[in-house]
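Of the protein chains in this complex, all but one are displayed in their positions.
Think of it as A, B and C in the order they're written, each chain with its own count starting at 1.
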Amino acid sequence: MPDREYPTALGASSLKSITLLGQDLAEDVMGQVSFGELAFWLATQRRPTPGETRVFEAVLAALADHGFTPTAIVTRLTYLSAPDSIQGALAAGLLGGGSRFLGVTEDCGRFLHDVLSTVDGELPADDAGWDALALETVRSAREARKFVPGLGHHVHKEGDPRTPRLFRIAREENLFGPHLSLFEAIGRVHPEVLGKTLPLNGAGVCGAALADLGLPLELLRGFALLARTAGLIGQLAEELRHPVGNDIFLSVDLNNRSVAPDPYDQSDGGRHG
Amino acid sequence: MPDREYPTALGASSLKSITLLGQDLAEDVMGQVSFGELAFWLATQRRPTPGETRVFEAVLAALADHGFTPTAIVTRLTYLSAPDSIQGALAAGLLGGGSRFLGVTEDCGRFLHDVLSTVDGELPADDAGWDALALETVRSAREARKFVPGLGHHVHKEGDPRTPRLFRIAREENLFGPHLSLFEAIGRVHPEVLGKTLPLNGAGVCGAALADLGLPLELLRGFALLARTAGLIGQLAEELRHPVGNDIFLSVDLNNRSVAPDPYDQSDGGRHG
Amino acid sequence: MPDREYPTALGASSLKSITLLGQDLAEDVMGQVSFGELAFWLATQRRPTPGETRVFEAVLAALADHGFTPTAIVTRLTYLSAPDSIQGALAAGLLGGGSRFLGVTEDCGRFLHDVLSTVDGELPADDAGWDALALETVRSAREARKFVPGLGHHVHKEGDPRTPRLFRIAREENLFGPHLSLFEAIGRVHPEVLGKTLPLNGAGVCGAALADLGLPLELLRGFALLARTAGLIGQLAEELRHPVGNDIFLSVDLNNRSVAPDPYDQSDGGRHG
Partner (left out) sequence: MPDREYPTALGASSLKSITLLGQDLAEDVMGQVSFGELAFWLATQRRPTPGETRVFEAVLAALADHGFTPTAIVTRLTYLSAPDSIQGALAAGLLGGGSRFLGVTEDCGRFLHDVLSTVDGELPADDAGWDALALETVRSAREARKFVPGLGHHVHKEGDPRTPRLFRIAREENLFGPHLSLFEAIGRVHPEVLGKTLPLNGAGVCGAALADLGLPLELLRGFALLARTAGLIGQLAEELRHPVGNDIFLSVDLNNRSVAPDPYDQSDGGRHG
């Protein structure tokens, strides 16, 4: 068998040059391309416009850090336990970026995309059209007893400040596309169906904005993780100087209460305990 | 370039058979070899004796779980945040298996091994001989202002119950070798040098026992991680039925106190804050 | 708010004692309980019988190592790149324990359990009864255009040697329960529906056996990961002495072929490239 070849448009090196995405890394990327722009370019293999970069970076800012989330606590505790491995502390934190805490961005982007894919013919051209589609969307979700991803927030019950802000930025850059339009309309019409007003949350609107930027839906969670990497470095930097990890650990360990084993019984899913 | 070849004595498959370490996996390993025995065999490519397996499994039992350690909390919080990925929750917990919390086993085994390597000629043949070597060892460490790994414990100040027990098991199996002998002697003589009596801790004695089993020193931490994997599965199983992860998260998040930024100054290592 | 309490039946320490699952760790666990037995006990909070331990350890042996799987390669490459962090190399390998390569065990156990849950009244009492249920099961899967998890193997096309062996061990220990019975019957009847004979694969039968042991279905993947941790330590031990990681890396890097960027277009899912 002849040796395989592995094609890539990403980094390549030779004796004298380094290229990335077909560009001369040293001359055309370093000092010329911002980090957000580069991240977008790497993910899509096309250079974003300045407007696209601005919306993308606004999303990254919105998702970078939310204080003492489970992922932040995990990074601090892992650093406490294994200070020799910064990569381990960051990786451990990112592993919390799953369905529950970081997943809304991806779920919301995919949900909106799926709805848009079912539209026969033209997409709506005005608010009334989007409202009609949104109404149908919320009704279907309710009938299927499903939540609409991105609708509701456990803290910002009267509105998540990131949402109108991202709408505004996307409009300023002429990047307010169908995903954001549908999401905004869901915000307008859902009370009619659900009988109460829920906020459009910031993680959700980020998913809509990323989808409108044409980014791969399979990787929306990846962008949330990129943003979070910067946030976790911030958490580590603060932990190095003003540590709380050991206090968190002790607050749990010293308050443990030893109880008798509760043998597992598969037949009831172990839920009798 | 011709294709490379990758030699391995581990798993190999063909149409009709599966071998592992040169054995027929189905007939000669499954149902015949205990899991601890297999783990030892995989790491050394030699089958342990029943006595070696017993000491090895006693070490794994000693290290499997210590309640709400940082690694246990990390696994529970990662599961809370990303319940779709059991592998992520376990991996995150293992990433805390670094220098501070799980490292004593490795550090102690290596330390003892290094001391033994410096002995010219025969190793001591009796307690008096070991005591002399131990005395020199503790004195050198003190002069170099270094700790002796495995000496001292923050909870079991009057003695870690795992230590005498592992000494006894190793003696029963005729596997009380030079690492354990030196460690035991350090326990006898250190008060003479340090002026106080410290316990020989259980993580340390495990390192001594693993070294006496002839296991690779570079992997002592690996065995601690194997033991801990079983413990973390126990933590996850308990979390599934009697969850505390969300309470831990809230106990931190609800008690956050927002403070002003403290700009970092490299010249003082950021420590003025 | 008063301090929370965190109940646990797992490890607990006081000045003089350490308990685990309500046992005295030093006296009643170390030297008395094998590692496989302990892992089972930790996951279920009940001590397994010797027969249960034997089946459980046979499953762990079946899943421990399959040679150069993606997870094994990942562990070796991560060690190559970050030799300072054994925990990182093991964690990285475990992260491949997801839906495709290690998932069959979990998928198969859950699938069988779901089928059994739909049976009204008594479960079948003889082979004819199991065959009827299996026939219905395979037909439903085929109609829904779904695969039956555990049916088929890309190498062992004429039969996976682990499968009859695990059947035999389970029968010897009187632990051949409904999950194994249904799985075995699927092996007998599926040619009638699918028109060809597929092997019952070893990862699948492990899922069936673990389910018959009454282990939590949510954690079946966890047991595969525990087995794999031992295997990955074996991979690392071999890599330390007979390294192939750098050759693998070079076989890819030296055969890279630089291609032009292929800009992503969301509207076709990026698949035009």
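The rule we apply is simple: contacts are C-beta pairs under 8 Å (C-beta built on N, C-alpha and C of every residue); 3 or more make two chains touch, one makes a residue touch a chain.
In this text, all values refer to a predicted model and were calculated from it rather than measured experimentally.
Student: Counting contacts across the entire complex, name the shown chains the missing chain touches.
Tutor: A, B, C
Student: Considering the complete complex, identify which of A:20, A:108, A:134 or A:211 is in touch with the unshown chain.
Tutor: A:20
Student: For a quick check of understanding: of A:113, A:162 or A:190, which residue touches the chain that isn't displayed?
Tutor: Of the candidates A:113, A:162 or A:190, A:162 is in touch with the missing chain.
Student: Write down which of A:81, A:181 or A:235 is the residue touching the left-out chain.
Tutor: A:235
Student: Under the stated touch rule, tell me which residues of chain A contact the chain that is not displayed.
Tutor: Within chain A, the residues touching the omitted chain are 1, 4, 6-18, 20, 24-27, 29-31, 33-36, 38-39, 42-45, 54, 56-58, 60-62, 64-68, 72, 85-88, 90-92, 94-98, 102, 155-162, 164-166, 168-169, 172, 202, 216, 218-219, 221-223, 225-227, 229-231, 233-238, 240, 242, 244, 247-248, 251, 254.
Student: Would you write out the residues of chain B that touch the absent chain, in ascending order?
Tutor: Against the missing chain, chain B presents residues 3-9, 12, 19, 21-22, 43-46, 82, 84-85, 87-88, 91, 95, 211, 214-217, 251-252, 255-266, 269-270.
Student: List the chain C residues touching the unshown chain?
Tutor: 1, 3, 67-71, 73-74, 77-78, 80-85, 88-89, 91-92, 95-103, 237, 240-242, 245, 248-249, 251-253, 256, 262, 264, 270-271, 273
In this text, only the chains that are shown with their structure count from here on.
Student: Regarding the chain A and chain C pair, does the interface count as same (over half of residue numbers shared) or different (under half shared)?
Tutor: At the contact between chain A and chain C, which are copies of one sequence, the residues are largely the same (over half shared).
Student: Two chains share more C-beta contact pairs than any other pair here; which two are they?
Tutor: Summing C-beta contacts for every pairing gives the maximum at B-C.
Student: Could you tell me which chain lies farthest from chain A when each chain's centre is the average position of its Cα atoms?
Tutor: It is B whose centre lies farthest from that of chain A.
Student: Using mean CA coordinates as chain centres, what's the gap between chain A and chain B in Å?
Tutor: 36
Student: Mark out which residues of chain B touch at least two other chains, giving numbers and ranges.
Tutor: Answer for chain B, listing residues that touch two or more other chains: 1, 67-68, 85, 88, 91-92, 95-98, 102, 237, 240, 242, 248, 251.
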